[in-house]
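These notes concern the structure reproduced below.
Of the protein chains in this complex, one is absent; all others appear in place.
And then chain A:
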């Protein structure tokens, strides 16, 4: 027999208080967690978008609230050669720049995927064009394209003697259009290259070894292994790239402001031009809204056309 008596203690059956119970209740927790994000989206996305769409159906100008005019603004745009010009250049700009960014970006990604000395330094350098604020790089390009002080003209005329006079990059329509596309490609390459590099690194090296033993050439390995396996990520990156390029504003506005003679207006710059300096808020909004169908189409095309491949999906055999 032991002389001491055992101390008895049983775990108390604790009832959580009402606040704890409330947060344990799934529907409330979900609501509480979603609230901040939903609030931000509502205030900074839904409201401006809704206002823009509403403005597109009014004849609002700066300083005067407008009246509902139905689709009058859009009817007017269809007959407006400047709008058609902007549509043409937006599509052309997006098409050529996207092609350039992906060709060069993929090439860079493939290079960086090899074992190179100073690999991480090179990767950091490649990110530079993307890190620099757009307006800053636009001003740099403005200088590069300057009719008098352009470094390209300097090199070609003074140093190499290949040309007899300076190039007029921004003075006439087509050179200006291509100059802007070149600047956009320069800025867009890092995003494409780094994203595709991430994609390349997910491809198992043993696949290349297996293909090597199967007798493939370097081109065949790219064509049959790298490219198809990169396609899903390529689709996502391309979707984003198309959206960013089509809605581009800063580069064009900082370098040419749509000129010369409105030849380099994108839909975004034209919308701003009409809406803010021009004061025609309704019409500017209508131009902005007219971008939506193009964006939806481009997104659907690249998403459904390229994104999900049968081999990525799990079970099922159809």
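Here, contacts are C-beta pairs under 8 Å (C-beta built on N, C-alpha and C of every residue); 3 or more make two chains touch, one makes a residue touch a chain; residues count from 1.
The rule is short, and it goes like this: contacts and distances are computed from a predicted model.
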item: Among "Sn-glycerol-3-phosphate ABC transporter ATP-binding protein UgpC", "PTS system IIB component, Fru family (TC 4.A.2)", "Fe-S cluster assembly ATPase SufC" or "Ferredoxin-NADP reductase", UniProt-listed name of the chain not shown; value: "Sn-glycerol-3-phosphate ABC transporter ATP-binding protein UgpC"
item: Hidden partner chain, touching residue among A:45, A:103, A:135 or A:210; value: A:210
item: Touch with the omitted chain, as defined above, among A:147, A:228 or A:277; value: A:228
item: Touching residues on chain A - with respect to the absent chain; value: 204, 206-207, 209-216, 220, 224-225, 228-229, 309-317
